[in-house]
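Omission of a single protein chain aside, the complex is shown with its protein chains in their original locations.
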Amino acid sequence: MFQMIEVIGVSKEGFSQAVDQAVSDVAKTKKNIHFFEVTEQRGCVHEGKIKEFQVKVKVAFIE
Amino acid sequence: MFQMIEVIGVSKEGFSQAVDQAVSDVAKTKKNIHFFEVTEQRGCVHEGKIKEFQVKVKVAFIE
Amino acid sequence: MFQMIEVIGVSKEGFSQAVDQAVSDVAKTKKNIHFFEVTEQRGCVHEGKIKEFQVKVKVAFIE
Amino acid sequence: MFQMIEVIGVSKEGFSQAVDQAVSDVAKTKKNIHFFEVTEQRGCVHEGKIKEFQVKVKVAFIE
Amino acid sequence: MFQMIEVIGVSKEGFSQAVDQAVSDVAKTKKNIHFFEVTEQRGCVHEGKIKEFQVKVKVAFIE
Amino acid sequence: MFQMIEVIGVSKEGFSQAVDQAVSDVAKTKKNIHFFEVTEQRGCVHEGKIKEFQVKVKVAFIE
Amino acid sequence: MFQMIEVIGVSKEGFSQAVDQAVSDVAKTKKNIHFFEVTEQRGCVHEGKIKEFQVKVKVAFIE
Amino acid sequence: MFQMIEVIGVSKEGFSQAVDQAVSDVAKTKKNIHFFEVTEQRGCVHEGKIKEFQVKVKVAFIE
Amino acid sequence: MFQMIEVIGVSKEGFSQAVDQAVSDVAKTKKNIHFFEVTEQRGCVHEGKIKEFQVKVKVAFIE
Amino acid sequence: MFQMIEVIGVSKEGFSQAVDQAVSDVAKTKKNIHFFEVTEQRGCVHEGKIKEFQVKVKVAFIE
Amino acid sequence: MFQMIEVIGVSKEGFSQAVDQAVSDVAKTKKNIHFFEVTEQRGCVHEGKIKEFQVKVKVAFIE
Partner (left out) sequence: MFQMIEVIGVSKEGFSQAVDQAVSDVAKTKKNIHFFEVTEQRGCVHEGKIKEFQVKVKVAFIE
């Protein structure tokens, strides 16, 4: 059975890279990740520049 | 009159490239594409790495 | 108090760059931007190629 | 079986007329239209006046 | 206390007239209607022409 | 850069006219309005008759 | 004029049967039911087994 | 490339059977159907009994 | 305190059975399941026939 | 069978109190109220101060 | 014409107080505030305790 885990990935470069980071992090503890779904895209700004792209991602794995 | 067609674009690189692939594919059969709207961002994972970014896109063309 | 301003950023390269452009533009008049939220991703197409990635972004600043 | 086709209707007069135009246009190629659903209402403006009311409409027909 | 009642109004002319018809009908049995909210806009089509504009409306009244 | 401003337009006649009034009012202070999006349709009722059609509209302009 | 009534139907067997039960129950007091829309699907569980499928349903009738 | 087609399936028995009918019907003209998504569940009623379960389904195929 | 876990249940027979399978699977590791909520209904197709009904379900348990 | 009734509760103190007022009011005519769901939180303001917190609430009762 | 401004109110005590703070802050620069709508409720936590309730609020005023 697939289980969904919701996490937040971050990157200085962009949204795709933030998802990549989220999946990599989940992969450290969950071995059978199959797919992901982006549920939110945000980010934080410092002195007028984007400091961090943030994505909320649901990652599906089989336990 | 604009008509919307909903397709799924994929890319190994990122979401923007996946949209690009979707639009290119629709452009093979529809000549007058004007705009697109992203409705979903997902992807699949293999051995802890993103294998494919997937975007669901509504593409608007004039027939 | 945070205030949200909703703007549209554009880029020829991708969605992340379009957000970047939106934040940079808001930063010209608002000094204390803290975060942003993407609310829509669209784009326009010319002769079968993406001419512009467009993001609708809510930018939060303190006045 | 009903199939839904999504199109954009436009009118200088109003939203109801824009739906009317969308249905008339779809009726040129689809003979058995039964119902429609409005999914979006927008429009464009020129020199401070509404130039065009636009409705996104899902039109249901039997092929 | 306001109570919401959800009804469907119809008109051959347009959406605004369909809301008007819905409110008039509710007014036959509820005396203190204060406001309404449109929740859906649809319609049915016959021989390529709109036969009926339909609006789903929540009507708020005080009993 | 486009900026979105959200306003409420009203009319005794209908929703399209309420949008028209909203756009006209925004046009008094913003010179470069390009498009609008309807986000809500409501209204108020007095003695069983619609007193006012109300539309919440996001108006996009370039500053 | 159609009026919508929102009810919750339940069944030990499945969602379709729960809708069936909801419609049957409404039919005891409302004579002219025409259609229904499912707005939510839930259920309760006891000792690891589904005890009840629950559907929230809007039922449309003419009074 | 996957393309989504939106159709309405019906059944006298239940929602799952209505999806089954929708997929079977699409399969008559589209050879490579891969998956589907349910977007709406409705139905019509006659003399207090459900006459038809209806599902709106997006069916994804490769052309 | 209730905790929600989101999982995907599958069945060859229908959506209700897919929920049943999801709840049974969660029940192997969580003893106090109280209720569930369906958040998505999808499925996959092979050679024009539904191979698997899939439901995304939030299952609520007390730890 | 549960039936949902949608009402608006108000309070000068806060949202929780506004729900309380709504439930109390419904309880005057409906004896078997079981649960409620908040669907909207608004309020009105007079001379820069909140005059009334308003909640739209669906109240479930057994008739 | 009503204009909506979206702001974030905060409070150590609760959501209603956070809305109160948001309205008070907007009232410093906008004289004719009429109503507000809550669009999001969040908060931040420090050492296991809620440090701040946060509400995103659309405040309607007449300029």
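For clarity, chains are labelled A, B, C, D, E, F, G, H, I, J and K in written order, and residue numbers in each chain start from 1.
To be clear about the criterion, contacts are C-beta pairs under 8 Å (C-beta built on N, C-alpha and C of every residue); 3 or more make two chains touch, one makes a residue touch a chain.
Predicted, not measured: the structure shown is a model, and the values here were computed from it.
K.L.:
Using the document's contact rule, name the residues of subunit A that touch the chain not shown here.
P.N.:
Residues 5-10, 21-22, 25-26, 56 of subunit A touch the chain absent from view.
K.L.:
Touching the absent chain: which residues on subunit K qualify?
P.N.:
Against the left-out chain, subunit K lists 13-16, 40-45, 48-50, 53.
K.L.:
Considering the whole complex rather than only what is displayed, give the residues of subunit I touching the chain that is not shown.
P.N.:
Here the touching residues of subunit I are 1-4, 6, 58, 60.
The working rule: only the chains that are shown with their structure count from here on.
K.L.:
Distance from the CA centroid of subunit E to that of subunit G, rounded to the nearest Å?
P.N.:
Roughly 24 Å, centre to centre.
K.L.:
Roughly how far is subunit A from subunit D, centre to centre by C-alpha average, rounded to an integer in Å?
P.N.:
Their C-alpha centroids are separated by 38 Å.
K.L.:
At which residue positions does subunit D touch at least two other chains?
P.N.:
6, 14-16
K.L.:
Report the complete set of touching chain pairs.
P.N.:
Pairs of chains that touch one another: A-B, A-C, A-I, B-C, B-D, B-H, C-F, C-K, D-E, D-F, D-H, E-F, E-G, E-J, F-K, G-H, G-I, G-J, H-I, J-K.
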